[in-house]
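Note that one protein chain of the assembly has been removed; the remaining protein chains are unaltered in position.
Chain nomenclature is as follows: A, B and C, assigned in order of appearance, with residue numbering initiated at 1 for each chain independently.
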Amino acid sequence: MSTTPFDWSDDQQEIRSLLRKKFATSSGTEIARAALEAGEDTGAAARWLELSAEIGLAGLTLPESVGGMGTGRVELAIVGEEMGRALVGGPYLSTVVLAAEAIVRSGDEDAAQAVLPSVAEGTTTLALAVAETSAAWTEPTTRHTDGRLTGRKQGVVGLPGADVLVVSAVDADGHTSLYLVDTAAEGVAVTPTPGIDPTRPVATVDLDGAVARPLGRPGRAHEVLAFVRENAAIFLAAEQAGGSRTCVTVTAEYARTRIQFGQPIGTFQGVKHRLADMEVRTAQAHSAAVWAAWQTPGSPEAALGADVARSWNSRAYLQNAFDTIQLHGGIGITWEHDAHLYLRRAQADAALLGPLSAEHQRLAANLGTESA
Amino acid sequence: MSTTPFDWSDDQQEIRSLLRKKFATSSGTEIARAALEAGEDTGAAARWLELSAEIGLAGLTLPESVGGMGTGRVELAIVGEEMGRALVGGPYLSTVVLAAEAIVRSGDEDAAQAVLPSVAEGTTTLALAVAETSAAWTEPTTRHTDGRLTGRKQGVVGLPGADVLVVSAVDADGHTSLYLVDTAAEGVAVTPTPGIDPTRPVATVDLDGAVARPLGRPGRAHEVLAFVRENAAIFLAAEQAGGSRTCVTVTAEYARTRIQFGQPIGTFQGVKHRLADMEVRTAQAHSAAVWAAWQTPGSPEAALGADVARSWNSRAYLQNAFDTIQLHGGIGITWEHDAHLYLRRAQADAALLGPLSAEHQRLAANLGTESA
Amino acid sequence: MIDIDPSTSLAEVAARARAWIEENLPSGWPVDRARLEADWYVLLGDSGLATPTWPREHGGLGVAADAAALIADELARHDAGRPMTDFPGVALGGPTIIAWGTDEQKERFLRPLATARERWCQLFSEPGAGSDLASLSTRAVQQEDGSWRISGQKVWSSFAHISDFGLLMARTNQDVPKHRGITYFLLDMRLPGVDARPLKQLNGAAEFNEVFLDDVVVPDSARLGPVDEGWRVGITTLMAERSGLSGRPGVGPALTDALARRAREVGAWDDAAQRDRLVEAHVAEKVLQMTTIRAFVELGTREPGAEGSIRKIAHSDLEERVARLGAEIDPFGLVAGTADAAEATHEFLSAKILSIAGGTSEIQRNIIGERVLGLPRETDPHVDKPFRERPRG
Partner (left out) sequence: MIDIDPSTSLAEVAARARAWIEENLPSGWPVDRARLEADWYVLLGDSGLATPTWPREHGGLGVAADAAALIADELARHDAGRPMTDFPGVALGGPTIIAWGTDEQKERFLRPLATARERWCQLFSEPGAGSDLASLSTRAVQQEDGSWRISGQKVWSSFAHISDFGLLMARTNQDVPKHRGITYFLLDMRLPGVDARPLKQLNGAAEFNEVFLDDVVVPDSARLGPVDEGWRVGITTLMAERSGLSGRPGVGPALTDALARRAREVGAWDDAAQRDRLVEAHVAEKVLQMTTIRAFVELGTREPGAEGSIRKIAHSDLEERVARLGAEIDPFGLVAGTADAAEATHEFLSAKILSIAGGTSEIQRNIIGERVLGLPRETDPHVDKPFRERPRG
């Protein structure tokens, strides 16, 4: 792989074009709409299996040792951009970006071999249950005693649906560790909640003495989760860049064709200049996500890239989604138009990892401390 | 006087129209430009005397007991708006808004009778020397010993030029009090500094055992200065509203007449909508300054009004000044165009009382604490 | 009629309104509102308090906007005012009928409007005529007997599905430029051929309607103002709308106070940067309140002008800002779908509605630029063309 950011290999370009073609034929917006109307996405599992079988989506970035293709974050960002662009949801984020990343980074080879091969095939999906009352993944109150977990996790993305959970809990020694829990096990209750984004289900999980298998060495949860957050921030930033791009595309198309005052509304600078600003935001969101993805995971550059991309891209996508509504006028505030589906995803992507203050604090700590 | 804000009396309307006429014939921008070129405003004293003699400007808001006309903050705001509109500077702010207000609020009748009658006539001008290293008027390091002051005051508006200074200092008992110092006295050294706004000179004052007369009772400086800050915030907010208005007027005129692409540039929404935003900002800046001026000095409403108006209007004027430059294109960045004179005043008005954080902290303290 | 007239001082206006309300509001209000409201609205309408700015001869009190605002405040304090569903009738229909109606029309419509016996909606926008309202293509053709036959499609009509009458603009002349061939009608919504269908909004609510008009026949007496001069009549309605959508005068706790309380509950208040953004929104809300007070004082009893667009923009910007901050202070609540966050989610999805309804912010900026600042109008390449030759969306 080239070490120069943006110097895409032929393979990478091929992955992108394959995903774009594939996602174009299974419209994310229709699925989102159906899920929103139904309150649940009934076809998710089947679709996921199909995508994984046909193009190996689940295994793309997983290690070859568990049956994956062993690619890295650049490919992850490509998936993110294309999913964002087509508003594709489903188990990818929860399974691959969050939970599988935790399993891999835990260094627990046994766990990896036990769980990930079927993940790579698309037959098992996962979820990461580490948030309780805040998306900032603060210290859990869920307790581990005698191989069993008790506590409540909220905002668990990928539920209902996931087969196995990666759960954070604190044990009697005060160590915060990760555990694997089977969602079908006794003492696991999943209650779906009405999150704002219909493309990815979210639920509360109540654990009442559920049997748990330790994941990795005790007390390493924070270390592992730091990698997971970095991974997720970059993936989400890529999704945001993709979503921002679709907002520009859809709105520019509308502006070229909607006639008011005898002219396409894109003629008017009030529309044209706002669209130009959307483009300026989007072009930079793409740069930020891709640059971050190209850095070595866990390096200071990757941390900088993840923080910058999450900050910029969260705002960029939200603003573009709002601008999309505004520039569509009345039609933009109807249920039938897709604009609100992008707005919902934009808010979910911006909020999944908590407020931006953590990123800004890290950036502030380094700001102005190096010499120019 | 009506207690309903915005319900102007005939007298108030007359004052406004008199000031507007008067200021239109003594162009503030020409004076500003001359002062900027020369590094000092040589005609300031003569002009001030003339304005005070002809229309009683200096005495308008001073108590009748010292020869003033005894009007209040509403009239002060009218003066501020008209001065801001015509970019009139000179001794008004330092003399009337700052120093005379301190003398009046100190309750020191002797001092008032000694100084203010000649102020009301325009023959004496004043300055308030309370800032040292910050515009927030924090605890002074200037010391009072045996009737004499020693210390350094910076950013003193109205110098060179002022005859008498109101100075804050701390005495041996730890009381912070106000004092009157004659600028011609021994031990007073005035060094002009190149402040950004040429319409009001600013200087550093070094006091080296300068003879001082106590103003009001000892230890009351903070109490008196709180009134002065409120007064100044409202006056400056009015100036900012007036300056914002001129930015709109000047820019709209340019947009109506400057031809590009075969049309006046005001035809284009890129210009038209930005001007509309300038108008929205300005209309509200006017409301804020005037509403604040209509409240009882020292009341919670006046405090709220002063904080809100200073926050909104500081940004409004700065933004309008920047927009004025932008919409004038190349001509806006020349020395010859007046746009930079407004920008200079906008920055000075925004900065004279320090950063907005103090206002925002006060507003935050009350926010959401009352019931809806 | 209550003892309030244009000479009553503002303090007295408030005192008398309050006294009257407290004396007359039926016991059991507001718990028993559903049973009591019809009678109460009649009483309120007869008192003049429901329509205080209307002339006295039409059942109003003839008072200025600032006095009317105090009355509205007193009604709001008792939760005894007319609901939002009556806004199109009372705030838009009434003033338009008063300005343009015949004596018969005023006689027929104003009283039932003031006493809530008839509800009104607005039938202006069309799928192809949104921001460019004057390009509307709903047609009204006059028959030999003087009656009009109307066909077309309207959209974004709030409460049309529960309205008795509609304020309708229709094209009556295709051979003149677009502004000059429109006529204004007072349409009976219960006539055959009128079909109002609620339209679901992005936040899940359904307040707007599509209205299909299929060969609806109305008598010439339903026409408001001269034939082909309906655009001028419509301007009266539009000005009233912009001014009416800009919030109440008065400086006091409002949107940002509620937001700050929620920020304290969810802990976002402890983040100084976040807190400062709330304070900035608070400042924006206060200056809008101060500006609304000013507008009401300056307006007096005049008809609202283009300045209303200034407050319309400020108000919709504020609504959007507050809705977005509401999501920002509780990101986890919205994404996790916690019960506390349901209202914030609804507001977040609704953030843009006010920037679009009642004329987009872009249109308001054009109005401010052209009518307040005197900037030239955009070049319309088809400005002088007869309507039938215009390209249409």
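We adopt the following convention: a residue touches a chain if its C-beta (ideal position, glycine included) is under 8 Å from a C-beta of that chain, and two chains touch if they have at least 3 such contacts.
Given the structure is predicted, the values throughout are model-derived calculations rather than measurements.
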Contacts of the unshown chain among the visible ones are A, B, C
Full-complex touch with the removed chain, picking from A:S177, A:T204, A:N231 or A:Q269, is A:Q269
Per the touch rule stated above, chain C touches the missing chain via residues 271-273, 275-276, 379, 381
Across the whole complex, the chain not displayed is touched by chain B residues 131, 133-135, 154-155, 193-197, 202, 204, 258-263, 265, 268, 270-271, 318, 322, 325-326, 329-330, 332-337, 339-340, 343-344, 347-348, 350-352, 354-355, 357, 360
Interface residues of chain A toward the undisplayed chain are 4-7, 248, 252, 255-256, 263-264, 266-267, 269, 271-273, 275-277, 279-280, 283-288, 290-291, 301, 304-305, 308-309, 311-312, 360, 363-364, 367-372
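As a convention for this text, only the chains that are shown with their structure count from here on.
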Averaging C-alpha coordinates per chain, one finds the centres of chain B and chain C separated by a number of Å equal to 41
In whole angstrom, the CA-centroid distance of chain A from chain B equals 53
Note: chain B residues in touch with at least two other chains are 268-269, 271-273
Note: chain C residues in touch with at least two other chains are 362, 365-366, 378
